[in-house]
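For reference, the structure discussed in these notes is given below.
Shown here: the complex without one of its protein chains, the others still in place.
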Amino acid sequence: GRFGDFGGKYVPETLMYALEELEEAYKEAQQDESFKQALIKELYEYSGRPTAMTYAERLSEHYGGAQIYLKREDLNHTGAHKINNALAQGLLAMRMGKKQIIAETGAGQHGVASATVAARFGLSCKVFMGAEDIRRQELNVFRMRLLGAEVIEVQSGGKTLKDATNEAIRHWVANVEDTFYLIGSAVGPHPYPMMVRDFQSVIGEESIAQMKRMIGRLPDEVVACVGGGSNAIGMFHPFINYDDVALTGIEAAGKGVDTTEHAATLTRGRKGVLHGSLSYLLQDENGNITEPYSISAGLDYPGIGPEHAHLRDIKRVNYESVTDDEAMKALKDLCELEGILPAIETAHALAYVERHAKTMSKDDVLLVCLSGRGDKDVMTIQETLEADKG
Amino acid sequence: GRFGDFGGKYVPETLMYALEELEEAYKEAQQDESFKQALIKELYEYSGRPTAMTYAERLSEHYGGAQIYLKREDLNHTGAHKINNALAQGLLAMRMGKKQIIAETGAGQHGVASATVAARFGLSCKVFMGAEDIRRQELNVFRMRLLGAEVIEVQSGGKTLKDATNEAIRHWVANVEDTFYLIGSAVGPHPYPMMVRDFQSVIGEESIAQMKRMIGRLPDEVVACVGGGSNAIGMFHPFINYDDVALTGIEAAGKGVDTTEHAATLTRGRKGVLHGSLSYLLQDENGNITEPYSISAGLDYPGIGPEHAHLRDIKRVNYESVTDDEAMKALKDLCELEGILPAIETAHALAYVERHAKTMSKDDVLLVCLSGRGDKDVMTIQETLEADKG
Amino acid sequence: MNRLKQDAFQSKKERFVPYIMSSDPSYEASIDIALTLEEAGVDAIEWGVPFSDPLADGPVIQEAGDRARKAGGGLRRAVEGAKEARAKGLTVPLVLFTYINPVLSVGFKEVIELMEDADMDGILIPDLPFEESEELRALCNEKGISLISLVAPSSKNRMEKISRLGDGFIYYVTSLGVTGTRESFAEELSESIQKLRDVASVPVLAGFGISTREHVQHFQSIADGVIVGSALVRFISEREDTLLQANREKPLQEIKSFIEELCS
Partner (left out) sequence: MNRLKQDAFQSKKERFVPYIMSSDPSYEASIDIALTLEEAGVDAIEWGVPFSDPLADGPVIQEAGDRARKAGGGLRRAVEGAKEARAKGLTVPLVLFTYINPVLSVGFKEVIELMEDADMDGILIPDLPFEESEELRALCNEKGISLISLVAPSSKNRMEKISRLGDGFIYYVTSLGVTGTRESFAEELSESIQKLRDVASVPVLAGFGISTREHVQHFQSIADGVIVGSALVRFISEREDTLLQANREKPLQEIKSFIEELCS
């Protein structure tokens, strides 16, 4: 259950048996052809995989360097990569005979994905969400409720993703016998980071096949945004052994990594344990977790998946950060040049592309994981654009 | 330019040359392999086609009759079938050397699709939209503006789709030399209804292939909602010659076809000319068009594509109507049983399915065109559900 | 007998044809306005039928249509008004200006019979291009009513075909866009109108956006006459209140002066 030093299972004893049971069930499922087939069926016939690979000609010209390709996870059912993992864990929950799922959510994408899967499979669903995120992601909250899920407003701490996760874990501790905790990012105790990575690897696997078909080779660099890091790990993992492919993860620098308002865990964090695994963390000198900040509810998290911590330490993946302002600029560029409204999370990866593509040659290929669509973010975007106007 | 008695080109002389030019350009494009390839590329690599075919197991069980399959046009980029046609007409506009496109929109889906295509292809874009629809479809309005389109608020008449179309035609008349009018439904003067049908037929073509692969035969009945009728005609057209496949179009009955508040054109209309073609129309004894009503901005239109009028008259397609209330009920069912939030337009087709599936045998297959997703409708849904509560 | 085809109209120079909306602001007032226009010396009158979706018209005529519909206007009522105007002594040619849907709604045959009965001379349908007009044209020919054709700068190679069907007069749309007053006109118009006059066997009248004495004089010099719509309809709309009174002498006198001023 470790990635180098990172990972592990730092949870109350009450949950340990459930984690062992889950690990066992996951191992069995992996060996079971019928599970694989059921998952493929849901991914392809329900969620609409494979997602498209789009060449962004006008964006490439505008940024003036590498040729930019977009892996279109925004075209998934419910509008983000989250559904890949939610469908898989949902099938696992059914296999384990659990009738209730719980989930935490930040941007609401994982909450919507979980509520969707619960509806599709006939499970009951509770989604824990910070009060601040509920405000920022009104559309997704309503979608979850329409899908029949109960959205539980979390008032503790900064009222964002971290706090929602705490509450989800507390609920799980109290209801571990019949409840499946459907974790949405590559975080949490073992086996979650591994499981989520495996379930999201379809992104990178499809990308490899599509790139080979479209350009006859692999891209020179692959970019993804990193909050907990599930879209990034799903994209990166299949590329790990291709040493020629540079991998770059983009964290949220909020108002700047030199301010106190950011979520740049790898840039500014120290090793620590949050939500069951050892990784890098934003924390104070007493080991208290500090409140992260990002305009993006999905990146507003003080931790990061343990495998990312490991990939950073072994220098296989390069991690950089992007501010709110840079992300919003890149979001507008993609709208106006390619007709695609990305999630603000995703816009962080695109802002790096704006900065970086021009340093590359026109023969180079830069692949971006377009992790989700931005419809859920229009309120935030509107507020930001209006604030800019004065 | 006729479908039986229906269709034609009833427009001011100012536009006639432009229509001839368009017809010519369309004929040439159809013969041109490079146009076809460019379109396929955009449909597959940009919009994410082919869209999935989903078996709705829980919905089928719940309705207790036919096996229900959903053709998932909601998984298209921008969330509805509208993009199929917008991409095609956008390519045609570029081929004709036009730098500006204009579009009318009701639900905003076609407006978003047009704004998207304009951004993707680097064209300028004006979208005409009724003030009432702007209120109902706030999210889509903001999306269009983010995509760089100018949204022009129309204050005339009932301030919905009909009025937006009038204004778009007026603008076209004044700017016909350099402007391409990107009509979003299977309405308007020839060649639009034919062109839109052809561009949307990818829905039915894919469905035939998918049905054969999944159930080894064609469905027993195919259902689609009808406002102007583009998703329906795109779905039906490839099935027309398969006499064993029943085809059913669903109109919006609003508050009931016996009230004055509905949009059930075929049920309650008389022959007439609106927006350039002869079809059925909701009109008074003086030949004035009456204001239609539907909870769904996309079905709130007093006319219908001329080919539907013809298919009704020759009895190849059966048309029925569904009220606001029935549609909202079906919308909730699909959310809660399959995890799919459909557009309110689409929910009209689903409401017919609820009514009709149970009259069919469990061996029968009912295919529904899931024309769009309902994210754009959450405000309306929220208002309706709250009004229901008290 | 169709007055448009008579020598008085066909051989006249500098024809001036105003457009007004029937039943705007009331059935009776619009008849009085028509009679006043004749007194002012106009050469024919376009008699508008109100319609809910007048997509070739700008806001001024749209609003006139809305007023007329509120006042009970419609196609049958417009023809009835024309008949009454004739009974009251109107002698100038009368052209019914209507969109196609009201005509379809009543029925082609009935419309033409009603018009014949009302002693009207022509019909102009802006959304009925010649390709769609065969049936109606035959009915018009039978009853001696002129189906007026329109030509626009964007008609290009269609101009000749249309001019061959010219009957009564040809309406040359002087600018792209919908009806309404405009500040300036394209230079190439003059050339285009001349080309049309060369091939047409009937007079070519210019319309759309002509609103000032200068416009009128300009188009009188390059065409066989002008049609003035929105400018007059706006002038009428500004006198809605007084025109609705029992004694409407004053506003009618003002309309007369307005026309005389435009034509002077």
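Going in written order, the chains are labelled A, B and C, and every chain counts its residues from 1.
Everything below uses one rule, namely that a residue touches a chain if its C-beta (ideal position, glycine included) is under 8 Å from a C-beta of that chain, and two chains touch if they have at least 3 such contacts.
All values reported here derive from a predicted model rather than from experimental measurement.
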Left-out chain, listing which of the shown chains it touches: A
Residue among A:V173, A:L218 or A:M379 touching the omitted chain: A:V173
Sole contact to the chain not displayed, among A:P191, A:G228, A:G276 or A:G372: A:G276
Residues of chain A in contact with the chain not shown: 8-18, 20, 156-157, 162, 166, 169-170, 173-177, 270-276, 278, 281, 283, 285-290
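We adopt the following convention: only the chains that are shown with their structure count from here on.
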Chain B and chain C, separation of their C-alpha mean positions in angstrom: 38
Geometric centre distance via CA averages, chain C-chain A, whole Å: 66
Chain centre separation (chain A, chain B; CA means) in Å: 34
